[in-house]
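Here the complex is missing a single protein chain, while all its other protein chains stay put.
Then we have subunit A:
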């Protein structure tokens, strides 16, 4: 079942009965793709299980999200970049050193698919293959009437390059949490966390007393689906 927890509660728990059982590992994940393909909407889905209207991202938005696996908690540090061309030159800042990269396109816009291929090429230049988990994501799956990019095209491209692939809909939520879980597992498998993933120490501050009103996204998505 979905457990919605308050952030402070989560923190208290983690400090109360952690140290031995559970480690929290940092995972840097970046979202790349043209403006308007739905990167922010996906990021919002990851953490809030909601779809709400968005505006173009300015620069970059940073947020964190916890995913609990059976043997560890992954703390996704998500860099939701702006697709607007004027911000391209700062984007390397965000994908440098990332353990996961989502290259997103909009299935109703062929141009965004072309752009996704450019992002993939740029990533390839930066990375030794296998070090970063890269997923190609065709978003807006709910708009299949307007589809300009066939499912097959995305699949083939991903296969050729050895990437994860899925079509999602940030609007309906379809395949979004599955995507995140797949990435989480892949990161756990393909890396030796001890060497590549840093451990994360909680040092956040709450504005109010410990019984904060703030809600955080859901933890333990593994149990969700």
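One rule holds in what follows: a contact is a pair of C-beta atoms (placed from the backbone, for glycine too) under 8 Å apart; a residue touches a chain by one contact, two chains touch by 3 or more; residues count from 1.
As a working rule, contacts and distances are computed from a predicted model.
Trainee: Between "Vacuolar fusion protein MON1 homolog", "5-demethoxyubiquinone hydroxylase, mitochondrial", "GTPase activating protein" or "Autocrine motility factor receptor", choose the name on the UniProt record of the chain that's been left out.
Mentor: Per the UniProt record, the undisplayed chain of the complex is "Vacuolar fusion protein MON1 homolog".
Trainee: Looking at A:43, A:107 or A:187, which residue reaches the missing chain?
Mentor: The single option touching the absent chain is A:43.
Trainee: For subunit A, which residues lie in contact with the unshown chain of the complex?
Mentor: Its contact residues with the unshown chain are 35, 40, 43-44, 54-64, 78, 80, 82-87, 89-90, 93, 203-208, 214.
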